[in-house]
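Sharing a structure with you now.
One chain of protein is taken out of this complex; the other chains stay put.
Read from first to last, the chains carry the letters A and B; within each, the first residue is number 1.
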Amino acid sequence: MGFAHLDRYADRDSWLTSHTSPSQRIWIALAAAFAAGLMPAGAWRALAVLGIVIALGVWSARLPVSALARRVGQAVPFFLLPALALPISVPGPTAFEFGRLTLSEPGLMRAAEIVARATLAVSAVAVVVSITRSTDLLRGLDGLPLPRLVKSSLSLGYRYVYLLNDELDRTARAIRSRMGDASRLRLWRARASTLAHLFLRAHDRGTRIHAAMLSRGYHDRLPTLQPAATVSPVWTLAIAGLFAVIWLGGLMEAMV
Amino acid sequence: MSCLGSNAAWGVEIAGLGYSYPGAPAPALSNISLTIEPGEHVAVVGPNGAGKSTLLLHLNGILEATAGSLGIGGLAVTPENLPEVRTRVGLVFQDPDDQLFMPTLLEDAAFGPLCHGASRDEAEERARRALESVGLDQVDAGRAAHHLSGGEKRRAALATVLSLEPGVLALDEPTESLDGRGRRQIAEILRARSQTVIVVTHEVEFAAAVCQRIVVIDRGILVADRPAADILSDTDLLLEHGLELARWLSNRR
Partner (left out) sequence: MEGFGGGGGRRGYLDTVMAHIPDGFLSASVSAGTFAAAGAFTAVAARQAKARLDDRAAPTLGLATAAVFAAQAVNFPVAAGTSGHLLGGTLVAVAFGPWAGFLIMTAVVIAQALIFADGGLTALGANVFNIAGAGALLGYAVYRLLTGLAGEGPLRRGLAAAVAAYLAALLTGVAAGLELGLSGIAPTRLSVGAMASVHAVVGLAEAAITGLAVWSLTRKRPDLLFRPRGSTVAQPPPAVVLASLGVVAALTGVLAIIASTAPDGLERLAIDLGFADAASSWAAAPLAGYRAWIPGAVSTVVAVVLGMALLFAGTAATVRAVARVRGPKEG
């Protein structure tokens, strides 16, 4: 499993990277994703404005559209598949009929809205994630209101998934080469045993890391170095505020 | 100013040390006595499973001895002294991946000083100095451990401990799975240290290259404690305790 692609566009300088710090960018992504994802039904104009602003963001981040598309594309099935079920399942006046398949008007409408909202939300996050190094991204999480244990789990989880994944591959390969063509039952047992192995190794490594932490004076929390450069929050507040205004606009639009 | 070490070498006094893992039939260590002078470089060699790593884990109290006592520069290794002891003894673990758990090398190297109460500025300054002393530069400091080569990982792991400037440097198999060049780099770094250095290894030649004195441990018992050159030429002793020299591959048998 390659995670190397995650940092491909992280070292480009752009207007966005020079006016916001990684942690500020996470807040911008959150603001955009919430404005898009929670846009009320029927607020098409607000959604369009949001789309323009996010497109400006892509441009100001100097992120190739193809890179963004790949990134967003990987998330598309997550919302597209469930959305496609709506025209068939939501009751209402029929819009199209293909043989036995009838697509309802409200179902189609809802599906279209969901796809638009989700695409915009995912794009906003994808832009920020693409132009921020994963190490900076993890450090940026420090600013979020999450329990320390969740933050350290994210950071350690990201650090060690590479290692565990290599070990998993090795175990799986060894088992596969031993098994030849085995019965279904044995196949499932082998899969489970591979997973059990994975968790055992994770546990043992956790114990060793704990010892390594202790011997360097660790007692309670993982200390962090503050990022060197501090960036004025003005732009972040302005951009996040803009997203909030657009969302409120959408709320008005939907209520009228 | 924090209470961190400043590279002043400490001596190590081990008297009658014994340890049994819970539930294990035989003790992992029994009656080990060893005195190491400040600034001395000592290697602990022995076959796999001899108890070498177990001994190391006692130096800064990760394991608590079931018999006997340990002292670092006259300070007893007891639960109430642990914070102080851990500034005096820097432990480098066998697998560098266990030692490099922070997102970047700089943060890994700053971890120790920060945990011991150094200010952010001091910790960063110490971290950068430590990374430099093992040949890792500014750019490397910002890298994540999983982007490093095996040799770089080893050196980075060493730096995470050097940033504490401990008086005793203890390393567990620092050359494991390194190529010749990586070995030489580690040996050069260790030879240049003015601190007390304790190296656990099963490679006798590497031990002799870094240390003046070699201690042989087998099945938890200290069986020899002599100058390195002496041990290196004692073929019977080496064979008896399952230790091999690389040059035997071409010369003997």
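As a convention for this text, a residue touches a chain if its C-beta (ideal position, glycine included) is under 8 Å from a C-beta of that chain, and two chains touch if they have at least 3 such contacts.
As the structure is a prediction and not an experimental result, all values here were calculated from the model.
Engineer: The complex has one chain that is not drawn here; which of the drawn chains does it touch?
Structural biologist: Output: missing chain touches A.
Engineer: Per the definition of touch given earlier, which of A:I114, A:L225 or A:A240 contacts the omitted chain?
Structural biologist: Selected residue, touching the omitted chain: A:I114.
Engineer: Quick one: which of A:A55, A:A95 or A:L154 touches the chain that's been left out?
Structural biologist: Per the contact definition at the top, the residue touching the missing chain is A:L154.
Engineer: Would you indicate which residue among B:W10, B:F101 or B:F206 is in contact with the undisplayed chain?
Structural biologist: B:F101
Engineer: So that we can see where the missing chain sits, which residues of subunit A does it touch?
Structural biologist: Interface with the chain not displayed, on the subunit A side: 1, 6, 26, 29-30, 33-34, 36-38, 40-41, 71, 74-75, 77-79, 81-83, 85-86, 89-91, 110, 113-118, 121-122, 125-126, 129-130, 134, 137-138, 141, 146-150, 152-161, 163-165, 168-169, 171-173, 176, 187-196, 198-203, 205-207, 209-210, 213-214, 218-222, 255.
One rule holds in what follows: only the chains that are shown with their structure count from here on.
Engineer: With touch defined as at the start, can you tell me which subunit B residues reach subunit A in the complex?
Structural biologist: 57, 60, 62, 83, 86-87, 89-91, 93, 95, 97-99, 101-104, 106-107, 110-112, 114-116, 120, 123-124, 127, 142, 144-146, 160-161, 164
Engineer: Under the stated contact criterion, what part of subunit A meets subunit B in this complex?
Structural biologist: 134-135, 138-139, 155-156, 158-160, 162-163, 205, 208-209, 211-219, 222-226
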